[in-house]
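For subunit A:
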Amino acid sequence: CGWQLRGAGAIPLDGIPVAVVTEANLPEVERELRRGMERAGAVLVDEREQAEAVLVLISEQRRRRASAVDRDARAQEYELEYGLRFRVESPEGEPWGVSEVVTNTRSYRYDRDDVLATEAREEVVLEELRRDTTRLLLARAQATMGRNL
Partner candidate 1 sequence: ERGAAVQLESDRAEMSQATGIGVYTGNVELTHGDTIIRGDRMTVHTSQNREIERVVVEGEPANFVRAREGQQEPIRGYAPRMEYHATAPEHVRLLQGARLVQGTNEFTGETIHYDLTEERVAAEGAGERRTRITFFPRQDENAEGEDE
Partner candidate 2 sequence: ENNDLPFDPALCGGPISTQPDPANLAAREDPATPVTIDADRVDYFGATQSYRFAGNVLLQQADQQLQADRIVFNQETSRADASGNLRYYEDGLTLWAEEGHLYFDVTRGALSTARFQFEHSYTHGDADEIIIEDSQRSRYRDVRFTTCPPDRTDWWLRGSELRTDREEGMGSARHAWLQFMGVPLFYTPYISFPIDDRRRSGLLAPSYRQSSRSGFDLRIPYYWNMAPNYDAVLAPRIVTRRGLMLDTEWRLLTRQFAAETDLQYLPDDDLYGDDRWLASLRMESPEERAIQWELDLNRVSDEDYLRDFGSGIASSSVSHLPSLAIASYQTLDLRVSAQAQTWQTLDQEVSSPYRILPRVRVDYNPAPIAAGLDYRLESELTYFDHANPSARDTGVRAHVVPTLSRTWDGLAYFITPSFAVSHTEYWLDRPDNSAAENPSSTIPIFSVEAGIFLERDFALGNRALMQTLEPRLFYLYVPEYDQSDQPRFDTRDSELTLGQLFRTNRFTGPDRQGDANQVSAALTSRVVDRQSGREHLSASVGQIFYLEDREVTINDALEDPTRNSSDIMAELRSQLPGGFNVFADYRWDPYDNRTRRSGLRLQYRPQPDAVINLGYRSRTERDSGSRELEQTDLSFVWPIGARWHAIGGWRYSLLDNETLEQFAGFEFDNCCWSFRLLAREYVRDLDREPEREVMFQLEFTGLADVGRSVQDFMIDAVTGYRPRR
């Protein structure tokens, strides 16, 4: 019924030199983007000049809000809204399409009597959101590059 292993068809960015540039101080996201690009077959280059396409990581956005409150209006659950703004452009800096924001949300339980455990839980959720949002960003960036190369 049409199922095939990924990559059986054309490999999206096979052998294409790509540079990953970041305007924000986000090494984890940058490293994940580099590995994602390599997995998609791209050849990572350091200088934009040697690249055919440039992925620019612009900023990270985080917002935490109380998504559930209990009977005395204290937070029971928090929702973390996470976003990465990026754009794809030619080596000369001419943007392909407008800069986009990939957003993602997850909620986690807030224990009033163990704030440290909740902080640890928030860090785990943030890590998951970061990995998932980076994957969403890569899919969009690779599709945009595919259209413009």
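To be clear about the criterion, a residue touches a chain if its C-beta (ideal position, glycine included) is under 8 Å from a C-beta of that chain, and two chains touch if they have at least 3 such contacts; residues count from 1.
Inclusion criterion for the candidates: all candidates are chains of the complex that A comes from, given by their letters.
This one's a predicted model, so the numbers in the text were calculated from it and none came from an experiment.
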{"item": "Numbered candidate touching subunit A, per complex, among 1 or 2", "value": "2"}
{"item": "Interface residues, subunit A side, partner candidate 2 - complex", "value": "1-9, 11, 24-25, 27-28, 30-31, 39-41, 65-77, 79, 81, 105-109, 111-117, 119-121, 124-125, 128, 136, 139-144, 147"}
